[in-house]
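Note that this complex is displayed minus one protein chain, with the remaining chains in position.
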Amino acid sequence: MKPCKRIEIVIEQPLARRLADRLDELGAPGYTMIPNTSGRGDRGLRRGDELTDTFTNCVFIVACDDEATVARIVEGVRALIARSGGVCLVSDSMWVRH
Amino acid sequence: MKPCKRIEIVIEQPLARRLADRLDELGAPGYTMIPNTSGRGDRGLRRGDELTDTFTNCVFIVACDDEATVARIVEGVRALIARSGGVCLVSDSMWVRH
Amino acid sequence: MKPCKRIEIVIEQPLARRLADRLDELGAPGYTMIPNTSGRGDRGLRRGDELTDTFTNCVFIVACDDEATVARIVEGVRALIARSGGVCLVSDSMWVRH
Amino acid sequence: MESLFLVNLTSPPLLFFFLGAAAALVRSDLEIPAPVAKFLSLYLLFAIGFKGGVALSGDALDGRAWAGLLAALGLAAAVPLYAFAILKRRLGIADAAALAATYGSISAVTFVTATSYLDGAGIAWGGHLVAAMALMESPAIIIGILLYRLYGERGPGEQAGIDWRELGRESCLNGSVFLIVGSMLIGWITGQRGMTALAPFVGELFTGMLCLFLLDMGIVAARRLRDMRLGRMGLGEGAGIPFLFGFAILFPLFNAVVAGSIATLLGLPEGDALLLTVLGASASYIAVPAALRLALPEANPSLYLPMSLAVTFPFNLLVGIPLYHQVLRWLVSS
Amino acid sequence: MESLFLVNLTSPPLLFFFLGAAAALVRSDLEIPAPVAKFLSLYLLFAIGFKGGVALSGDALDGRAWAGLLAALGLAAAVPLYAFAILKRRLGIADAAALAATYGSISAVTFVTATSYLDGAGIAWGGHLVAAMALMESPAIIIGILLYRLYGERGPGEQAGIDWRELGRESCLNGSVFLIVGSMLIGWITGQRGMTALAPFVGELFTGMLCLFLLDMGIVAARRLRDMRLGRMGLGEGAGIPFLFGFAILFPLFNAVVAGSIATLLGLPEGDALLLTVLGASASYIAVPAALRLALPEANPSLYLPMSLAVTFPFNLLVGIPLYHQVLRWLVSS
Partner (left out) sequence: MESLFLVNLTSPPLLFFFLGAAAALVRSDLEIPAPVAKFLSLYLLFAIGFKGGVALSGDALDGRAWAGLLAALGLAAAVPLYAFAILKRRLGIADAAALAATYGSISAVTFVTATSYLDGAGIAWGGHLVAAMALMESPAIIIGILLYRLYGERGPGEQAGIDWRELGRESCLNGSVFLIVGSMLIGWITGQRGMTALAPFVGELFTGMLCLFLLDMGIVAARRLRDMRLGRMGLGEGAGIPFLFGFAILFPLFNAVVAGSIATLLGLPEGDALLLTVLGASASYIAVPAALRLALPEANPSLYLPMSLAVTFPFNLLVGIPLYHQVLRWLVSS
C-alpha cells in the first residue's frame, strides 16, 4: 500500500467525455466514471430524468500518487467546473498495489 | 481548497426521495445520489433485481464544510436509517472551490 | 460514531459475483456494489458499452471496523485483482452507528 | 382435469417462467436488465388497463357486473382483516400488518396470466374485471397500515398520528395502480377508435411481452427461494420459514374458496368467476411492497416479498389457475 | 372549430401525455426508466425518418416541394436572429443565444405528434416534410453560438476563436439529428422493398410507442413546472419567470403565423402546410440542449430546457396543432 490522493469529481453527464480527455492530458494514471447520478447543488435540483442528460450528473474517481499531478488535475478540473458547475473533493487514501 | 466532511449514506432506493427531502431540511449544501446499487448488510443480500426496488440501494454523497450542519445531518440520517436500515460513513476531505 | 476503514475496489463487472463471494468468505461485515461504471487504467479504456460487460467496471465499497479483517480483505482482493486488473483504495472514515 | 393443468403448464408464458427459474437454479448468468423488466411490467399494466377500458366502453354494466365489483371490493377489505387476525399470533405487528396488506391486495401479472389462459381456452371474460382488479389494489394497503397503527407500538423515529395525505398517495397513487387506472380510463374514453390505433401494440405483442416478463419473474423468484434456503435473506433463525411457506400456499387456497363461492353465488359467467377467484387468491408483489417501504419501513420486506413473489405467485401460475378453474366448473355443474 | 380540438385532446397519445402530467402533479412514483425513454425516442426518430425516406423515394419532388424545403431552411435561419434581438434586451448574451437556438430549431416529437394527428384525420402529408424537419434542426444551433461569440465576452475558461470542427460536430452530428437523417437515407435507398420488411415495426407499433413516450414526457414536463414553481431550478429571484412563460407561448404563436403565411403563399397542400407551421412553432428540447451543454455551457439550461419542454411543447401539443390547423383552413378558404 502506498499513500495517494483520491480525487472525486461530480460533473454533468454531457461533459463526461470532455473531462475524461482533460484527465488524460493532465496525466491522470487512470479514472473510474459512475454515470447516471442525480443531485442538488447551487444550480438547483438535477433529477437525471431528461432524455438529453442535461440534468444528469456523473461521478469521476481518480486515484493519483504523484503530488504534482494531483495539483495539475485539481487546477484543470477547477477551470472546467468554473464554467459548467460541479464539485471536486480531494482526500487522503492508501493505494493497494497488485 | 478548504477542509470539509464527506458524508456517504447507503439507503434503500424507495427512501431516496425521503432522504433527499431530509437533507434539504437539515441544511445540506447539496448532495449527489447514485441509484441502482446492490449490497449486503445485516438485513441480508440485496440483489437490486426487484421491480419495486425494494431490494435495491442507493448511495448519497454529501460534502459539507460546516461542522454544525454535519452534526445535524448525521443525527437526522441516524434516525432515518434506524428505522429502515442502511449505513452512514463520515470522512475528512478537501473541497476544491471554483 | 466509531473509526473504520473504507475500502473501495474497482473491478470488472463479470467478476462482481466472485468478489462478493470472496468478501463474504473473508468476513466483510457488508458491502455496497455500484454497477455499470466505465474507466481507464493500465489495461486501456473501458467504455462500458459491451453486451457482455467485458469492458464494464463496477465499484465495491466496504466499511470495516476490524483491523484484522481489513488486512485479510486487502490481501484477498490483491490476489484477485493481480489476475484480472483493477484498483483497491483504503481510507480512514467514521462509521455512524444506528 | 389433467388436461387443464397440462394445457396451462405448456403455454409459452408458463414455459418461459420455468426457463427463468431453471436459469437461476443452475446459476446461469441469464438476466433481464432491470430497466427492461420495469418496461415490460409497465407495458403489461398499460395493455391490460387499456383493453379493459375499451371493453368497458362497449357494454353497459348489468346488475351482475356491479355485484361482482362490489364483491371484489368486499374481498379486498375482508382478507387483510382475517389475515391479520391469523398472523399476529405468530409474527410481530408490523410484519403481520404487512402480510395482511400483501395478501389482501392482488397481483396484476397473475391476473394477466389468467386472462391469457382464458383467451387460450377461448373463454370470454368481461372488461369490468380489470376495474375490479384496479379496485382491489389499494384498500388492503390502507387497512394494513391502520391495523399497524392500531395495534403497534410507536418507534422512536415515527411521528404520532396518521398522515392521511401521505397514506392516500402511497396506496392509491402508487405508480402501478395509477397506470392501470389511467390506461383503463383512456381505453374507456377512446373506445373502439382508440383500439383501432393501438391494437397491434396492446394486442399482438401481448403474449411475447408476457413471455419475456415471466422469464424475468422466474429468475427473480427462483433466486429468492435459493437465497432463503441459504439463509441469505437476513431473516435470522427463528423466523418460522415452514409456517410462512405453508401460509403462502394455504391462505391463497382459502381465499380462492371464499372468492369462488361468492362468484358462484352471484352467478358470474365462467371467465369472470375465474378471474375474481384468481384476484382473491393472488398476493401483491409490486404495488404493496412499493407502498409498504414508505409507509411501514419497520416491516421486514424479506418476509412479505419472497412469500408473495417466490411462493404464492408461482403456485397460482402453475397450479392455482387451472385448479380454481376445475373447481369452479365442478361447483357450477353440481 | 371545437371538434378539431376535441379530437386532438382525446387521441390516445395526448391522453397519455395528460396521464403522465397527472402522475407527476399528484406525486405518484410512476416513472419510465431513463434507458427505456431513450429507446422510445430513438424508435420514434428511426420510424419517422425511415417512413419519410421511403415516401421521398416514391415521388419526385416538384417545385412546390422544393420551395417548401427552402422556406424551412429560411425559417430556421431567420427565427434565431429575431429571437436573439428580442431576448438580449432582457437576458444575458449566453442565455439569449441559447434560447434563440432552442426556438429556431424544431421538436421532432411535436412533428411526429402532428403527423399522427394528420393520419388520424385522414389528411395526406409529403415525406419531404421529414427532410424539412431534419434540415431545420441544426442551423439554429450554429447561429446561436455565432451570436454568442459575436456579442458575448469571453470567459476565463474559453479559448479564443471558434473551433468550427467541434461546432459542426456538435450541431450536425448530434445523435438525434444523425439518426433522423440516417434513417431517412436508408428509407430512401431501400424504398418500398425496405418498407415491406419494416412495416410492422415502424408502422403498426408507432401509436403505442408514441403513447408510452408521451406518458414519459408528461411526467418530466410536469415535474419541471413544479420544480420551477417551488424555486428548485436554481434560477434565483429576478429571473423574470412571467416574461419567460409569456415568451414560451407567444413566440411560437408568432412563428406559427410567419410559417403559416409562407406555407399559404407557397400554396402548400393542407397537410404539408400544417407540418411546416408546426415546425416553425416548435422548439427543441433534445438536439439543441444536448449541443448547447457542450458548445455553450455558460448558458443556463434551467432556463431554456423547461421553457421548451414544459411550456412550449405541451402548448403546441394540446392547443397549437389544432389551432394552427383551424387558422390555416381559414386562411386558405378566405
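In this document, chain identifiers A, B, C, D and E correspond to the written order of the chains, with residue numbering beginning at 1 in each.
Quick note on the criterion: a contact is a pair of C-beta atoms (placed from the backbone, for glycine too) under 8 Å apart; a residue touches a chain by one contact, two chains touch by 3 or more.
Source: prediction; values computed, not measured.
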Displayed chains contacting the withheld chain: C, D, E
Residue of D:32, D:55, D:108 or D:217 in touch with the missing chain, whole complex considered: D:32
Residue among E:85, E:124, E:189 or E:250 that touches the chain left out of view: E:189
Options E:15, E:69, E:179 or E:262, residue touching the unrepresented chain: E:179
Contact set of chain C toward the excluded chain (per top definition): 12, 14-15, 18, 36, 41-45, 47-56, 79-80, 82-84
Footprint left on chain E by the chain that the document does not show: 33-36, 38-39, 42-43, 46, 169, 173-176, 178-179, 182-183, 185-186, 189-190, 194, 197-198, 200-202, 204-205, 290
Contacts of chain D with the absent chain, listed as residue ranges: 10-12, 15-16, 19, 22-23, 26-36, 120, 200, 204-205, 207-209, 211-212
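Convention: only the chains that are shown with their structure count from here on.
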Copies chain B and chain C touch via same or different residues, half shared test: different
Centroid-based (C-alpha) most distant chain relative to chain D: A
Separation of chain C from chain E, taking each centre as the mean of its C-alpha atoms, in whole Å: 45
Per-residue multi-chain contacts in chain C, two or more chains: 34, 36, 91-92
Per-residue multi-chain contacts in chain E, two or more chains: 31, 34
Set of all touching chain pairs, with the criterion as stated earlier: A-B, A-C, A-E, B-C, B-D, D-E
